[in-house]
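For reference, the structure is listed below as structure tokens.
Shown here: the complex without one of its protein chains, the others still in place.
We call the chains A, B and C, going by the order they appear; numbering starts again at 1 in every chain.
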Amino acid sequence: MKTVRVQYFALLREQRGLSQETLSTAAPDAAALYAELRARHGFTLPPERLRAAVNGEFAAWPAPLKDGDEIVFIPPVAGG
Amino acid sequence: MKTVRVQYFALLREQRGLSQETLSTAAPDAAALYAELRARHGFTLPPERLRAAVNGEFAAWPAPLKDGDEIVFIPPVAGG
Amino acid sequence: MSFRLSAQPLDPAALKASLADAHAGACVTFEGWVRNHNDGRPVLALDYEAYGALAEKEGARIIAEALEKFSVTRVVCVHRTGALKIGDLAVWIGVAAAHRGAAFDACRYLIDEVKVRVPVWKKERYADGSTEWVNCATRGEHPS
Partner (left out) sequence: MSFRLSAQPLDPAALKASLADAHAGACVTFEGWVRNHNDGRPVLALDYEAYGALAEKEGARIIAEALEKFSVTRVVCVHRTGALKIGDLAVWIGVAAAHRGAAFDACRYLIDEVKVRVPVWKKERYADGSTEWVNCATRGEHPS
């Protein structure tokens, strides 16, 4: 198990009901972590519509997570 | 012979030394009038680099001139 | 040469003044305004939310790309966050260049890339009281 911090924005923030949380997980990578959280919280966005960021930078879904990482799942953007 | 008014702008105004003049001419069209004035005043611009305007609107070089017309020879523009 | 987020109203005159440059003959600006409709639905207001740290990094990368691709002298891009109403300025991009072609091309590149890459989200508030995060609808939410 590792401890990670997850920040939520936009639709994910509203569906989770909070902006960030620190949690323990056995998920080896961001893809597994999103699957775990989606199952728990009923997020409507499928992973293929999201990007992942780890420690303030875009990251590949299968990149391994380590203890202390900060993860953000990025919904489809809509700036401008 | 007809009487026409010619307005000059930019390089033509400077080469003519005035902004407008009223003159009598036998020139049947704008092309002939420019040739006459170019010979008289030494305008450096050849007619193929100019457009003609008659009575406030672009006009074809061979369009006939009539008494009282107002003619402008338009040097290459350079707005913006 | 900066990308910024701002929780306060933008000041286009001040932003444009920051582009001034005696070498520049052309300045092209893009302003994104909150409009009163989207996809046929009347919109009353918007909320913009950003993942600030990554938005500023990605915005800076987009500006660096524009400077690499186009012959421009100065670039500024600022994006609003927070609650906006109809007519408010949501994003301001300004580009100065010696010649207009590069200024237009760079400005267009910047807004096109910002819209799809910078982590900013927009929630529309509609006349019927409903809201929606733009681009975040999923099958099942909205029968098509």
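By definition in this document, contacts are C-beta pairs under 8 Å (C-beta built on N, C-alpha and C of every residue); 3 or more make two chains touch, one makes a residue touch a chain.
All values reported here derive from a predicted model rather than from experimental measurement.
Considering the entire complex, the omitted chain makes contact with B, C. As for the chain not pictured, it touches chain B at residues 7, 9-11, 13-14, 44-46, 49, 53, 56-58, 72, 74-80.
Looking at chain C, the residues touching the absent chain are 12-13, 16, 20, 22-37, 86-87, 96, 98, 100, 103-104, 107-108, 111.
Keep in mind that, in the parts below, only the chains that are shown with their structure count from here on.
Note on chain placement: the centre of chain B and the centre of chain C lie 50 Å apart, centres being C-alpha means. Centroids of chain A and chain C (each the mean of its C-alpha atoms) stand 25 Å apart. Multi-chain contact residues of chain A, defined as those touching 2 or more other chains: none present. For chain C, the set of residues touching two or more other chains is empty.
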